Every structure is written in structure tokens, then in C-alpha cells.
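Inspection log for the structure reproduced underneath, given as C-alpha cells.
Subset of chains shown; positions unchanged.
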Amino acid sequence: MKILVINPVGTSRWNETDKKIYQSFASPETEIDVVSLDEGPISIETRKTEAEAIPRIVETALKNHESYDAIIVNCCADPGVDIIRSLIDKPVIGPCESSLAISSTLGKKIGIVTVSKTGIPIFEELVRKLKFEELVVSIRATDLSVPEIEKDRDKTVELLLKECKKSEEEGAEVILLGCTGFAGFAKELEKHLSIPVIDPVGAATKMAETLVSLRLHHSKKRYFS
Amino acid sequence: MKILVINPVGTSRWNETDKKIYQSFASPETEIDVVSLDEGPISIETRKTEAEAIPRIVETALKNHESYDAIIVNCCADPGVDIIRSLIDKPVIGPCESSLAISSTLGKKIGIVTVSKTGIPIFEELVRKLKFEELVVSIRATDLSVPEIEKDRDKTVELLLKECKKSEEEGAEVILLGCTGFAGFAKELEKHLSIPVIDPVGAATKMAETLVSLRLHHSKKRYFS
Amino acid sequence: MKILVINPVGTSRWNETDKKIYQSFASPETEIDVVSLDEGPISIETRKTEAEAIPRIVETALKNHESYDAIIVNCCADPGVDIIRSLIDKPVIGPCESSLAISSTLGKKIGIVTVSKTGIPIFEELVRKLKFEELVVSIRATDLSVPEIEKDRDKTVELLLKECKKSEEEGAEVILLGCTGFAGFAKELEKHLSIPVIDPVGAATKMAETLVSLRLHHSKKRYFS
């Protein structure tokens, strides 16, 4: 099985690292390739950069998908996912949607912890669009920016733990890390918490493998061609 | 008061007609200008054309808004509206959102009738994002394309009436015409129906005047800069 | 355009002041008249005084509406509004319903701040009846009585600000002042808050003008004659 990961940023500098992270979650027989946009923002943290990236994500999918079984868009706002589904008849995976789906089997009150506060209303809208608002009880942010995540991993863990604990106080039974930049942090956080933590990259990888393996396609009644 | 209407299409051929329609709903002291995109699709009827138009709508708003008091995006999918709100501190009006708001004061079961069936899931998602799903009881489509609307007005009225009546059977107490291309049809339809019909262009114009007049701004807690 | 405002109290002493406030929000071509009840309570703050006022509000509407284009009932519980709609085929405006409709375009989490705590369950019920419970996230009260509002405006601002800030902590992105006695306070409050504040008298006036201008009528399927 071959999965194409689209990095929705205008730089290829993280492609190798991301490939390793995705591969670490994949089954042995799954092959991962990562491509980034020809041009575009460095990270998606505002409504504007997201909107600018979307047509390029779609174009990148159309240009590169031929030899792949599934496509993952490597961003927790699931940008462009709906559109690609209406154009290409292969599984197209959003990390947020996949993480919500898997979280819903681990507990019935989900807390989302994302990077910056500007993302909170965007997650609220996404959760409602996806019809998961009965399951999501808390949406919080660390107020990190994406590039800061990797700079000081200890500080990132500390800030994440603080928000995860507040989310637990607000009722969360399971935490969804609401940024693909948080990939690789879940198990570290679980050591300090009594509830499970979902890695969005892990969730996306497994959902891609599941859909390909079960030969399932997105509904054309929702994602019209 | 000066209102900028952005026609989210890559042609200026309808700008004059649209200006007249908007002006017909506006108060005497309101001045309307219509601009279209430098380039873009002829009409927004798929998720893909919508996504491609959005960054250009935003750009057009940023380039042209200076001397205006409010901006209306002339499309019932309200494309780019959220993003412009996060960038410009003036009322930015979506015809769908305005129509829903006004409809909610006329009845408590709203039916939406739009052009093509591909738009139905997009309206479902928009209605949920806007938190109006308790009020909207029916979403239907004529299966016209936007350019066909004006070609044969009698046929358009006939097709619209058919869907409006089905919507009424599904409980609708008020009808929202879910395409700005349907501007000018509401009063004709009301003659044949026992329930009110909302013109999205009329609703958008009045909501723009209302917000400017009351000096109201979109919440920065939702539309972060 | 001529709008009739019904002051649902048994005294005409505030009619002149109210006329000025309403006129301040109206378009130049709109003429406002205010009438009060022949007899009735001094203010509506309990379920009992509301019920006693309602038949008199209806009677006052029936007696006075002839030369007007729309009717506004000057109270945020929207008393009698539904009944008058079932009897008179002109726009009949409730300040609460209008304010909710306009607020819904400014943010997606509305906070209501009203006068006395006894009004809180009444607003909860009204919000559910109007199908806005997904949008309203907070209902609070200053514990002022209506006559106290004007006595010491500085204290009123202070008490309102306190509740607005608590409402913001509870998630509110936009505040609706839940008493027509709070007319004229919104802009003062906005100076001290980062979110928009809706004046119910402004909202009602603009909604009346909107419905008259668009020649819209309440749905007879909901407001049966």
C-alpha cells in the first residue's frame, strides 16, 4: 500500500522528518511519501493562510496521486480534504476527522488541545461540520506557534500537559492533539495523565490503511464530483 | 453609506446588473459598487471552484475596501466571509447568514431552495457551522445551473415553485432562496405560495445597512486577526 | 415609513424619551410614534405582570396600528408579539428576537445580560422557543430593577460591565442587552470590552425597517389567523 502525505506548506524542509514520523505509525507493508506545495505559507495558523493553501493542496493532490492508494493532508484543520474527495476516488484522510473517529471509541467526552488560540473557533466550526459536537466537550490551546513546538520539547510537553489537565477538569476522557506538529508527543503525555492521548498523525495513518484495506470510498452523495 | 459588493467570479459582465439589483433593495442614502475578481470561475457551484475563488475574494476585499463602510460577498455559500472579517474591521456580509438571521424572525422552520443538488451537502455544513440547524428543516435544489436561471425565467419560476412547495410539505414556514442568482424572484414566488420568501440579495443589503447604522463589528473572539 | 412602538406599561411618562431613543436609531425617512397602555404595570419583571400586560398590548396594537407599517413591542420578553402577528398582517417586532437574529451574524456564542435574576428562566424559555439555544451560551442578570437603571447611570454601567465580563468568561463572543431599559448603554460598554454589544432598541428598529423595506410578512403557518 502506498500513501501520499501532502504537507500543506510551501517548503520541503520537513518532508523527510514527516516521512519518518508517518512511517513509524504505518504497517510494515505500507510505504509513505511526503510532498509539499510548490509555494505556500510556512504554517497554517490563520483562516487566511488556510484559504490560500487549499487550492494548492488540491492541485498538489491532483498532480501527484496517480501511484498512491490514499492521500493524507498533513494538517489538523483537514484543509482541502472535502474538495479532493469530490475529485479523486480514493480515500482522502483528514487528521482531525480520523482522530475524532478513533477517539470516539475510547471515551465519550473528547478534549482537543491545539497550538494557538486563534484556532479554537476554527475547531469549533470543524467539529460541528463533522457532527461530533456531542462528543467534544473541551477545546483548548497552548498558545505556541507551530515552529516553536520543536524548539524546546520540554517546554512544549509542559504547556501541553497544563492544557490537557484543564481539559480533563472540563470533563475530557480522552485528549486529541489538535495539530500534526504535535506528532510524537502523545505517549510522553500519557505518562503524566490518566487518560488516553491521540496522535493525529497516528490516527490519520491507521485510518488511511483501514479504508484502503477495506476498499472503502467516501460517499459521492456528500462529496459530489 | 457606501457598500462594496464583491462578485466572486472572474468576469465583470454581471457587475452592472448586480449593482442595479442591490441598489433596488438599498435605502436611498446607500451607494452600491460592484467589483468582480481579476480572474476566477464563472460561477461557484462546486467545492473546488469555491476554494479557488476564496483567496481571490479576500485579495479583492483587501484591495478595494478602503472607501467603503461594509462589504458583501455576492454568493450564498458566503465564501471568504469569515476570513475577511479576521482581516478588516468593517461589517462583512454573507447572503446566507443574513438570510437565515432575517428568516428566523418570520417563522421557526426554514426551507432553503438552492440551484444544484451538489450544493445540498455544502448548505448542510454551512447551516451547522452557523448554528442554525434547529431552524432549518429542509434543503432542496432545482437542479438548474446558475447561468440557466436567467435564460428562461418562467421555467425558473416553475422549478422554484415545485421545490418551494415540497419544502413547505416538509414543514417549511419560510423559504430562503439559496443562490444570489435567484435575486428578484422572491416576490413572484410569494404570489403562488402562502409563506414568505427571502431574497438573499435583499437580506444581505439590509443586514449591511443595519450593522453600519448600528456601528456594530464582528466579534474578534470568533474572527481573530 | 411609520413605526408604532408600544410601551407595555400603564403610564405614558416615558413615551417621549423612548420616542427619541427609537428615532436615534431610525433611518431619516422613518417616523416613530410611541403609545403606552391605557392601564397596566409600571414595568414587566415578573411572569404575572407580563401576563397581565399581554392582552392590553394586543388591544393597544389592534386599536392603533392602522396608519403604521410595523409595530415594535418595547420589551425584551417580546410580550404579545406572537399574538399580534396572528391578528395583523404587518411586521411585528420583538426586541429580543431581533437582537438574537442580528447577534447571530456577529459571533456564534451569544451572552444575554438582563436586569433581574427572576428574568433568567424566562429568557431561557424564550431562547428555546425561538430556537436559538445553540447560539446562546450565557444568560446573566445585574439584579437591578428597571426603574433603577436610569437613576445612577455610572452604577448601571459598572454592574453591566461586571456581568458582561463574566459572560465573556463563559464564552460569549457578543453581548445582547436583555432589557429595552438598557437602550443607549451599548456603545459605552463596548469601550471597556473587546466584544460587540447589541442594543435591543437599535436591533428592533433596524429589523422593523428591514422587514418593511423588503415587504416581508411573518409566516401564517406559524402565526395562524
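For reference, chains read A, B and C in written order, and residue numbers begin at 1 within each chain.
Heads up, the rule we're going with is that contacts are C-beta pairs under 8 Å (C-beta built on N, C-alpha and C of every residue); 3 or more make two chains touch, one makes a residue touch a chain.
Just so we're clear, the structure is a prediction, and the values are computed from it rather than from any experiment.
Enquirer: Of how many identical copies is the complete assembly built, when 3 are given in place?
Expert: Per the structure file, the complete homomer consists of 6 copies.
Here is the rule we use: only the chains that are shown with their structure count from here on.
Enquirer: If we define chain centres by averaging CA atoms, which chain lands farthest from subunit A? Would you check?
Expert: C
Enquirer: Skim through the chains and flag the pair connected by the most C-beta pairs in contact.
Expert: Going pair by pair, the biggest contact count turns up for B-C.
Enquirer: Report, in whole Å, the distance between the mean C-alpha point of subunit A and the mean C-alpha point of subunit C.
Expert: The computed centroid separation for subunit A versus subunit C comes out at 44 Å.
Enquirer: Whole-Å distance, subunit A centre to subunit B centre, using C-alpha means?
Expert: Measuring from centre to centre gives 32 Å for this pair.
Enquirer: Based only on mean CA positions, could you tell me how far subunit B sits from subunit C in angstrom?
Expert: About 27 Å, centre to centre.
Enquirer: Show the residues in subunit C shared as contacts by 2 or more other chains, in ascending order.
Expert: 108, in rising order.
Enquirer: Would you mind writing out the residues of subunit B in touch with subunit A in their complex?
Expert: Spelled out, the residues of subunit B in touch with subunit A are 46-48, 51-52, 54-55, 58, 80, 82-83, 86-87, 117-118, 121, 125, 128-129, 131, 221-224.
Enquirer: What residues on subunit C touch subunit B, complex-wise?
Expert: For this pair, the touching residues of subunit C are 25, 27-29, 93-94, 97-98, 100-102, 104-109, 130-135, 168, 173-174, 187, 194-196, 198-199, 202-203, 206-207, 209-211, 213-222.
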